[in-house]
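Every protein chain except one is present and positioned as in the full complex.
Labels run A, B and C following the written order; every chain starts at residue 1.
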Amino acid sequence: MKPKVIVASVIVVAFIIFGSYSFLESNVEYTDVAGAMKSQKKVQLKGEWIKEKESGFDVKTSTFTFYLKDESGRECKVVLDGAAPNNFELALSVVAKGRYMSDENYFHATEVLTKCPSKYEAQADEVKKNV
Amino acid sequence: MNTHLRISATNLKKVFNRRTIFRNISFSVRFGEVLLVTGKNGSGKSTLVKIISDVLSPSEGEIEFSGSDNVKTIARANLIGLVSPYLQMYDEFSAEENLQYALSIRGRTPDISHIHELLGKVFLFHRKSDPVRTYSSGMKQRMKYAFALAHNPPVLLLDEPTSNLDTDGIAMVKQIMEEQTQIGILIVATNDLSDVDRFNAQVDLNAQT
Amino acid sequence: MNVFKTVLFVWMTAVIVLALGLPMVAQPSTWYQFPIIPALEEKARIMFFHVPMAWLSVVAFVSSMVYGIKYLRKKNLDDDVRSASAAGLGFLFCFLATATGAIWAKFSWGTYWNWDPRQTSIFVLLLIYGAYFALRSAIEVEEKRASLAAVYSIIAAVTMPFFMFIMPRILSSLHPEPILNTEGKVHMNTTMLIVFLSSLAGFTGLYFWMWRLQVRIQTSHLNRIN
Partner (left out) sequence: MRKPEAAWQQWLRSSISIFRKDWHSELRTRYAISALVMFVVTTISIMVFALGSESAPVDVLSGMLWVVIFFAAMSGLSRTFVAEEERGTAMTLQLLTSPSAIYFGKLFFNLVLMIGVNTFTVLLYAIFLNGFIVKTSSIFIITIALGSIGLAASSTIIAAIIAKANTKGTLYPVLSFPILLPLLLTCINATRLATEGAFLNEATGEFQFLVSYIVVVVTASSVLFEYIWKD
């Protein structure tokens, strides 16, 4: 009885590690601009807001337009249905959910999520300066 | 045939839902002997029978089968034949199919002539191909005897052996009991003392509180 | 026990007062000030409560499973009472962690619920706890209930790691790195860290006290029935 349990536990632990190993290598599914352009489906586009470029809320169409730069530095126009989230201006990076409109050359977002700084030390000052 | 076969139980105790069914049950029974288990309804007769046949584990205490060396290595299931009101046959199968499956699930190769012989012994040969669900309760009880004896167990456990049986059936049970004492151990749990002609040891579940 | 209770009471009071009361300023100059966190600001204080809740829901799940295994080995029903009580508290803390997490998510990500991997995992943990109690309530014989509940929690525990690894592949997380992160760094200043660790320790103490109490209540309840 006892050895059986030990052997079983070893197998279980070994295969949990084996199974998860392949997945540790790649974390996909957040796409960059190039990926968003290629894909037909709804994607999550991750990048930084380009503060230098124009951005603003259009009252007529009720959309918020801004420019986004991904990790490779490629830029893209994003049009969001609705207003920008509250802490948009302070976000380190943003994630836009939606799809790329290849005809009109912009990313049409239905929702924008903001990633706020979560590192509390030192960076607090840097971010403050940026704002 | 293992004439050194012996079953000994020490200080068995069973608790259900924090209620003690019985405690301090000890007995010892050897080859050729008969153990009688008596007790009122709810005193735990069937529970004790299930513990002996390894369907239930005791909460405390031990039960040991000893004899020649290989007794300990054989699974308890292969040493015991059980007849009990709780035992059910697969009623979509015929008596013959039930016995075939029973033997092959035990890991043996079913021998059809042996099965027919058994069915003859319990007077079911003429109905061997009918599904068990069409049997009367007395026939089902007799079917259980064929099931219990199919693998020639050295220990036969009978819980309420004569329930639902007519006089012919009772005679058949007496015959089987007699034969069992020649080839191994017989354990009978009943309140009807006329079920057994003789016994060597007795466990009275009423005696303990 | 009384000493423990008094210490716990004083400790928790101090943790709550400090966590909510210490000033948050842009440039911490004295030891009792927290650095301000842009965008989150005062709302970041929820961290002192959210993280201990999440931690305890896992601690409770593990202790419930450990006592479940112990029951399977020794068949002592007291272990089952411990296991079930831990699971009950685990469910409570898991719920609180989910709620505080959702509030924090609203501050930080702009939405209460995003099916973020971390949110989804805690949701699955809630489902497991729910299933565990549904199973327990459907079995009458205590011994049977104890073994089946223990078996279920083990099966759930061995599949849980798979879940942790599959989720990041489907969605990468916005959630901050856990405190025990891969880089081994702590992103807090000393005061925050002390308050944070005290909170963690205090809530862990609270959990063990509640657990003990729960076990005593359940046991006396069962003794009264019989």
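Rule of thumb we're sticking to: contacts are C-beta pairs under 8 Å (C-beta built on N, C-alpha and C of every residue); 3 or more make two chains touch, one makes a residue touch a chain.
This one's a predicted model, so the numbers in the text were calculated from it and none came from an experiment.
The chain not shown here makes contact, within the complete complex, with A, B, C. Checked against the full complex, the candidates C:I36, C:A156, C:M192 or C:M210 give a single residue touching the omitted chain, namely C:A156. Which of B:R18, B:K40 or B:R106 touches the hidden chain is settled by the complete complex: it is B:R106. Remark: the residues of chain A touching the chain excluded from display are 4-5, 8, 11-12, 15-16, 18-23, 25-26, 41. Looking at chain C, the residues touching the absent chain are 72, 124, 127-128, 130-131, 134-135, 138-140, 143-144, 147-148, 150-152, 154-156, 158-159, 162-163, 165-167, 169-170. Touching residues on chain B toward the chain that is not drawn are 50, 53, 55-57, 70, 75, 77, 80, 82, 84, 86-93, 97, 101-102, 104-108, 147.
Simple rule for what comes next: only the chains that are shown with their structure count from here on.
In terms of inter-chain touching, the protein chains here are arranged end to end in an open line. Across the assembly, the chain pair joined by the most C-beta contact pairs is A-C. The most central chain, judged by the distance from its Cα centroid to the centroid of all protein Cα atoms shown, is C. Put simply, the chain farthest from chain C by mean CA position is B. Computed centre separation for the pair chain A/chain C is 28 angstrom, with centres defined by C-alpha atoms. Between chain B and chain C the centroid-to-centroid distance comes to 52 Å (mean Cα coordinates, whole Å).
For the pair chain A and chain B, the distance between mean C-alpha positions equals 69 Å. Looking at chain C, one finds that none of its residues touch two or more other chains. Residues of chain A that touch chain C in their complex: 12, 16, 19-20, 23-24, 26-30, 44, 85-88, 90-91, 95, 111-121, 123-125, 127-128, 131.
Residues of chain C that touch chain B in their complex: 75, 77, 141-143, 222, 226.
Across the interface of their complex, chain C is touched by residues 15-19, 57, 59 of chain B.
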